[in-house]
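Note that this complex is displayed minus one protein chain, with the remaining chains in position.
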Amino acid sequence: MGLKSKDLLTIEELTVEEISLVLDTADSMKEISTRDIKKVPTLRGKTVINLFYEPSTRTRTSFEIAGKRLSADVVNISTSTSSVVKGETLKDTGKNLQAMNPDLVVIRHPAPGAPKILADNLSSSIINAGDGAHEHPTQALLDIFTIRERKGHLDRLEVAIIGDIRHSRVARSNIYALSKTGAKVRVFGPHTMIPPFIERMGVTVCATLEEAIKDVDVIMMLRIQLERQGDFLFPTLREYSRFFGLDLEKLKMARPDVMIMHPGPINRGVELSPEIADSPYTLILDQVTNGVAVRMALLYLLIGK
Amino acid sequence: MLIIENGRLIDPAQNLDGIFDISVDHGKIIQVKPRERDGAGKAAGRRNLSKDLTIFDASGMLVIPGLIDMHTHLRDPGHEYKETIKTGCQAAAAGGFTSIACMANTNPVNDNQSVTEYILRKARHEGCVNVFPVGAITRGLNGETLTEMGELKGAGVIAFSDDGKSVKNSELMRRAMEYAKSFNLPLIAHCEDPDLVNNGVMNEGYVSTCLGLKGIPHTAEEVMVARDVMLSELTGCPLHIAHVSTAGSVWTIRDAKSRGAKVTSETAPHYFTLTDELVRGFDTNAKVNPPLRTGEDVNAIKEGLKDGTIDMIATDHAPHSLLEKDVEFDYAAFGIVGLETAFPLSLMLYTEGILSLPQLIAKFTVNPARAFNLRKGSLQIGMDADITILDLEKTWTVDVSCFKSKGRNSPFHGWNMQGKVVATLVGGKMIL
Partner (left out) sequence: MKQTGYKVIMDREDIDRILTRIAHEIVERNRDCEELYLIGIRKRGVTLAQRISEKIKGIKGGEIPIGALDITLYRDDLSEIDAQPVIKKTEIPFSVKGKKIILIDDVLYTGRTIRAALDGIIDLGRPQFIQLAILLDRGHRELPIRADYIGKNIPTSRKELVEVKLMEDDGTEEVILIEEGIDGP
């Protein structure tokens, strides 16, 4: 048992069995975070490097805590202060890091395919913490873990993903993860933000918010990036929140037991009204807690041997 | 003096296809004679004209006019680390090309006499094939001011193009066409609407959706093709559309031609052999502009080649170094090298039954020569002895490390090809 590859780059390449293994392992890891001494010695002496080319608080902190709870030595490299500013290529940065023998490198990068460059050139294990709009596999894994924890299963569930699908790595990874585990996915957002031929990924494109959230088990709201306004993708935040954001009124169109998720950070009042953000409908904080457990599971499965 | 005997000569300009003996002297074709079968080994009608005589036995081989590439980037002056006139010509010869037209997007841009003269001088000294410079339409490729087209013509350019960029301002493009008409030279249009391209890095389609890469819609090319053919009709200026890649471009050009517009067009081999599926895996050798399109576009390109909508095949040879290509897909430069693989790849059109051999050869010889008024592309008596000899049966595997070009950025590495250039002659001199 174990993961087939030395790296975790995409959900697309994972089998259903591997996904189950990650979720089951995460389940066991969760308990460690509830102890007084939140540490086990499993990855003692292993080196984990967080190489983040994009700013991130929650994902990086989540990986850092995950590594430390397994007793690994975690090093953070944030590129605003590093050799990258001096013009070093990713490949060179990777090779230099490899020369220091890390066991695992976590990389977040704005260009799709960047983690693959590291995976091909380094013998260390590589985890993709987000590559441009391509994939964010650990987010999807913690999302489906959270759903499975609440619902007991994933197959036959209906999940709606709402927002800027076109630019969302969270959407892509979740579409793969949910489809592989038997859930059915709907997407909704302004037409400018629905990428072409997305139905071929096995999802249903909804024309209205009602169609998207009616009778659905889970609603995943995506974060809208303000910069997209300049790209002519939507006119104003006001319009966006009126027609594509969620509030308690619109939520009446969904089932009373619906669960709301968001990868964070939330734009309060845009994707989610403050009432919803603070309501018991949302699993946002569970997602964060589970993020640590899932990342612990991945670190163990990739380098715990 | 050289005699190439026993080869199958196909010269579409003269409608020849048969076993011929070709005699070459002082760099020119002096005789083209059909071989009469007259028994074992003895050549009928061979005469000893001089003591200095070489016989090249081309039995079982294909002999054709030297290939012409209307679209090459030699990178010289300015980016000699990517390619020089010398290495670019060597690559051309290796691919069977005896004449190449080099685009103006060098550094400095070829928008004035000095750069044109530099290119021609360097080509005379160290280039082993004929080099025909293409001058820029706008100064520095700035899209704002016209170049001195009269001066450029005098210096030796054969056409004008801002290739690498499109001319966004429609009024400027109109006037450029009208002005070029005064000097009787065609414009070569690189058709893309930069706003629709919007920093895209691959074709916009299902693959770009899966990969999260920014897509370039096929319409970005098509709106400019439509604009440019209509401006050509308005002005009467001959227009050549570079690197056609989409189905929509093909039918727009077909439509314009049916109305009698003076439009010619070219495509490159990667547009009829590859699709955007190749981008999965983020190999930067699949990053090219215009981008690799879908299977439907590939079929339309093949149809266009078949019915003559697409007159020529040109390589768009675009060498880059590892610096530009061994990086993340988003940051990599666009471009593929093509001189050394173009003809064998194009032979697939023949083996697939889409073009006959003469039709295929015409795309590289008589068609470009006619459109650009070059006294090349045919083996008529008195013309320069630019000849390419091929072994159509020979199979080989593409190995980029063996390329004569400095550029190794080819998506065809490892491909099994059938058909290899055996000899390339320029002005009667055997280069390869």
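By written order: A and B. Residues from 1 in each chain.
To be clear about the criterion, a contact is a pair of C-beta atoms (placed from the backbone, for glycine too) under 8 Å apart; a residue touches a chain by one contact, two chains touch by 3 or more.
It should be emphasised that the depicted structure is a prediction, and the values quoted were computed from it without experimental measurement.
S.K.: Which shown chains does the hidden chain touch?
M.R.: Looking at the complete complex, the unshown chain comes into contact with A.
S.K.: Which one touches the absent chain: A:K86, A:H191, A:K252 or A:K305?
M.R.: A:K305
S.K.: Going by the contact rule already stated, which one of A:T42, A:T93, A:S168 or A:S241 would touch the omitted chain in the full complex?
M.R.: In the complete complex, the chain left out is touched by residue A:T42.
S.K.: Which residues does chain A use to touch the chain missing from this display?
M.R.: Counting only chain A, the missing chain is touched by 1-2, 21, 24-25, 27-29, 31-32, 35-37, 39-42, 70, 300-301, 304-305.
Going forward, only the chains that are shown with their structure count from here on.
S.K.: What is the distance in Å between the mean C-alpha positions of chain A and chain B?
M.R.: Each chain's C-alpha centroid was found; their separation is 46 Å.
S.K.: For the complex, give me every residue of chain A touching chain B.
M.R.: 12, 89-91, 109-114, 116-117, 131-135, 167, 169, 172, 195-198, 200-201, 231
S.K.: Under the touch definition given earlier, write down the residues of chain B that touch chain A in their complex.
M.R.: 198, 204-206, 208-213, 215, 281-282, 326-331
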